[in-house]
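A single protein chain has been omitted from the complex, and every remaining protein chain is retained in its original position.
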Amino acid sequence: MKMKKSLLWIVVLLLSIAMVAVFSLAGCKAKAAAEEEAAAEEEAVEEEAVKEEVEEVAEEEFTILYVSGIADPFMYMLGKGAKAKAEELGVNFLEAEYAKSWGPEAQIPILEAATAAGGIDLIIVVPTSTEALIAPLKKLYDQGIAIITADCFLGDGDYSVESNYSFPLAYVGTDNKLGGLQIADHMAEMLGEEGEVFIQNTNPDTSSVVARGEGFTEGIAKYPNMTLVGEEWCLDVQQTAQDQTATILQKYPDLAGVFGVNLFSAQGAYQAVVNAGLTGVVKIASWDATPDLINALKEGKVDLVLAQKPYEVGQLSVEAGYNYLANGIEPDKRIIPGFEFFTAENVDDPDMQQWIYQ
Amino acid sequence: MDTNKNSILSLSQSLLSILARNWALLFVLVLILIFSFTGINFFSYKNFQNIFHLSTIYLLLASSETFVIITGGIDLSVGFVMGLSSVLSATIMRELHAANFTPALSISIGSIVGLIVCIIPGLINGVLITKYRVPPFISTLGMGGIASGITLVMCEGFPVTFLPPYLTGIGNGYLIYILPGKAISFFNRPEGIAVEELRNLIRIIPNSLMFNFIIIFILWHILKNTKFGQHTYAIGGSMDAAVRAGINTNKHLIIIYTLSSFLAGLAGVFNVFQTGIGNFTPFTAMYELIAIAAVIIGGASLMGGKGRIFGSIIGVILLRIIENGLHLSGVDPFFRFIAVGLILIVAVVIDQLFPDLL
Partner (left out) sequence: MADITITTRKNGLQKFFSQLGNRWAIIFLFLEIILFSIISPGFFSVKGAQVILINSPFILFLSLAETFVIISGGIDLSVGFVMGFSSVVSAKLIVAFVGLGMNDLLSIIVGIVITLCIGIIPGLVNGILVARLKVPPFIATFSMIGITHGISELLIKGSYIRNLPPIAGRIGNGSLINIVPGKTVSFFISPTIQRGDQLIEILPTVFVIPFIFILFFAFILKSTKFGQHTYAIGGNVDAAIRAGINVKTHLIKIYMLSSFFSTVAGIMYVFRYVTGKADAGAMFLLDGIIAVVIGGASLYGGIGSVWKTLIGCFIILVMENGLRMLGVPTFYKLIVIGIILIFAVLIDQLSPELIHREE
C-alpha cells in the first residue's frame, strides 16, 4: 500500500507539473506575442513622435480587431488580407482566436475576451448568428468602437434602413444567393441542361449556406429538363455528407450532378461519388477554393469550384474602416466583391492561382 | 402422446429462445422486408454492399467496444483515437510522398506507424483503470480528450490531403468488376471503359467487406473459442470470482483496452483508405455512442458478462439499415433523427420483454 501511495503521489506531481507547463507555455507564448506587439508599438510610437515633430500633423494609431467565424481556410484568408492591408496602412492588427465550432456560444465569449482589455477602434467580425451578435456588438459600438461585418451579416443585412442592427459601418461579403444561381447555370452547362441534381448542404441554421442552396434551387428551376431531387443536411460532418450522398446515389442511379455548399459537404459528396466509382459521370460543383478542392479538381474528382474572395473581403474591410476612422468617410453599406470559377480548363492558369485560399 | 406434446413444447420453447436471443436479427429482417417495399432501390445488391462498405468504421468500433463492455467497462475514447490515427497516418503518408518515397512505402509506413501509436492510449487507459482504479468512464473520456487535443494540434483543424495515389483505389476497390457483355476483371476496373458506361459497371464484393470479414472473424474466434475470450466473460461476470479462479485480471484488462484502442486505430487508418484524406473526429459525430448502442442492442449489458461479436455486428447493421431504409423511403432528414431514436428505444424495450431466455 505504501509503495502504491508514493507512486501515486509521483504521478500526481508529474501531472501538476505538466499542467503548469502547459499553462505557462501558453502564457509565455501570449506574453511574447504581446511583448513583441508592445515593442513594435513603441517603435511605431517613437517613429510617429519623430514624424509629428517634423510634420506637425497629429497621426493617431488605430487598432483593428478581427473576429473570425470559425477555423477554416476561408477565415484564414480573410485574416491574411486584412492583416496585409493593415500593415500597408500602418494600422495595428489583432486577431481573435479562431473558434472550433460555429455559433454564438463559441464566438461571443471569444469576442468578449478579446475586447476585455480595451484599446480597440474597429472590429471586423464574421457574425455566426444574425440575431445573437446584435446585442454584444451594439454594446461595443456604444463604447465607441466601429463595427464592420464580413462574410455574414446581422439581421437581414440591410444597414441602410434604421433598425436595431443598422449600427455597423458596412457589410463586406459575397452574395451567396447569386453564387448559388451562377453555379446552377454552370452545372446546367456541364450537363447539357438536363438531368437530376442534388444539393449537399450543411446546416439549416447558417444563413450563408442556406442562401447558396436557395440560389441553386432557383437557378435549376429555370431549366425545364433538370430536376432537383433533394437537399440533405450533413451538419458539417464530412462522414455524414458522404453517407447521405451515397444513399442519394442509390436512390437516384441516374443522378447527374451534386452541389456541395461548403468544404465538408463537397468533400463528403465527392468521396461518395468516388466510392460509387462514378467519378466523371456525376459532376460535382463545390464552394470555396481550398487547396484540397483545387487538387480534387485537378484529379478530376470535382468539376467546378467557386472561389470567393476572402482576401479581398479582408482588404476591403480594413480599407473601409481606415477611411472612416482617419478621414471620417462613410463607406457604402454593402461592399460585394465578386467570385471566380475554377474548372478543369483554367485550373492551371497562372492568373487564376491568386484566388486559391493559401 | 405426452411425449409428443412435450417435444412440441420444448421445440417451440427452443425456437422462442432462439428468436429472443436474436431478436435484433429478427428486427433487421423485418425492416429489410418493409423497406424493400417502401424504399426506392433498397433491395439491391448494390445497396447492401454499400451499407456494409460504409459501415466498416462502425463495425470496427463496435467490435472494440464489445470486448470492453463484456468486461464491465466502457471505452469513450475510440472515436477520438480513430481521428488521431487517421490524421497521424495521413500526415506521415503525405510527408513521405512529398519526400519522393514510393506510394507503396509511404502508405505502408504511414499505416503501420498510425496503428502502433494508437496502442498507447489503450495502454494508458488499461494501466489507469487497473493499477490506479480510475473508473473506465473517466479514464477513457480523459484519454479521448487528450487524443482529440493532440489530433487538432497536429492538423490545426484541417483535413490532411495530398496523399499518395492508389489509396482510394484500395479502399474502395472491389474483387470482381463486370461490364455486362464486354469485360470482366479482378481487383481493378477494366481498362478503357467509356465514362458513360460507368453506370453499367457491376461490382461485386468490396475490398472492405473482405477486410471486415477477416478482422471480425478473428475477433469472433478469440472471443468464443479461446481462453482469452473465456477470461473476458469471467471478469465481466464477477471480478472476484475471476481473481479467485487465478486469472491475472490486471494484465487481461490492460490487453482489452489496448485491443480496443488498436481497433480504433485500425478504423482510423481504414478511414484514410476509404476517404483519401486524414480527418479529425468532430465532437458532434458521437461515434463511440453509436458503437456502444450497437453493442447493447446486440445483447450486451453495461454491467458486463454478456455480449457477442455477432450481436454487435447486427446492432451496427440495424442502426445503418434504419438510416438507409428511411432515407430511401423518402423520409425527411430530420425525421430520420427522430426515427432512429424511436426505433432504438422500441428495440431495447422489446429486448426487456424477453428477459433471460438465454
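Per-chain numbering from 1; labels A and B assigned in written order.
One rule holds in what follows: contacts are C-beta pairs under 8 Å (C-beta built on N, C-alpha and C of every residue); 3 or more make two chains touch, one makes a residue touch a chain.
Since this is a predicted model, take the numbers as computed values, not measurements.
Although one chain is not drawn, the whole complex shows that of B:Y45, B:Y132, B:F187 or B:F213 it is B:Y132 that touches it. From the options B:L26, B:I146 or B:I222, the residue with contact to the chain not on display is B:I146.
Touching the chain that is not shown, out of B:I107, B:L167 or B:I292: B:I292 (per the contact rule at the top). Touching residues on chain A toward the chain that is not drawn are 5, 8-9, 11-12, 15-16, 18-20, 22-24, 26-27, 29-31, 33, 71, 96-101, 103-106, 108-110, 112-113, 116-117, 129-132, 134-136, 139, 141-144, 155, 164, 204-205, 207, 233, 235. The missing chain lies against chain B, touching residues 128, 132-135, 137-139, 141-146, 148-150, 152-153, 157, 240, 283-284, 286, 289, 292-293, 296, 301-302, 332-342, 344-345, 348-349, 352.
The rule we apply is simple: only the chains that are shown with their structure count from here on.
If you check the complex, the residues on chain A that touch chain B are 8, 11, 71-73, 98, 100-101, 232-233, 235-240, 242-244, 246-248, 250-254, 267, 271, 274-278, 280-281, 291-292, 295. The residues of chain B lying in touch with chain A in their complex are 40-41, 44, 46-47, 50, 53-54, 57, 132, 152, 156-159, 161-162, 168, 172, 189, 195-196, 198-199, 201, 203, 274-277, 279, 282-285, 323-324, 327-328, 333-334.
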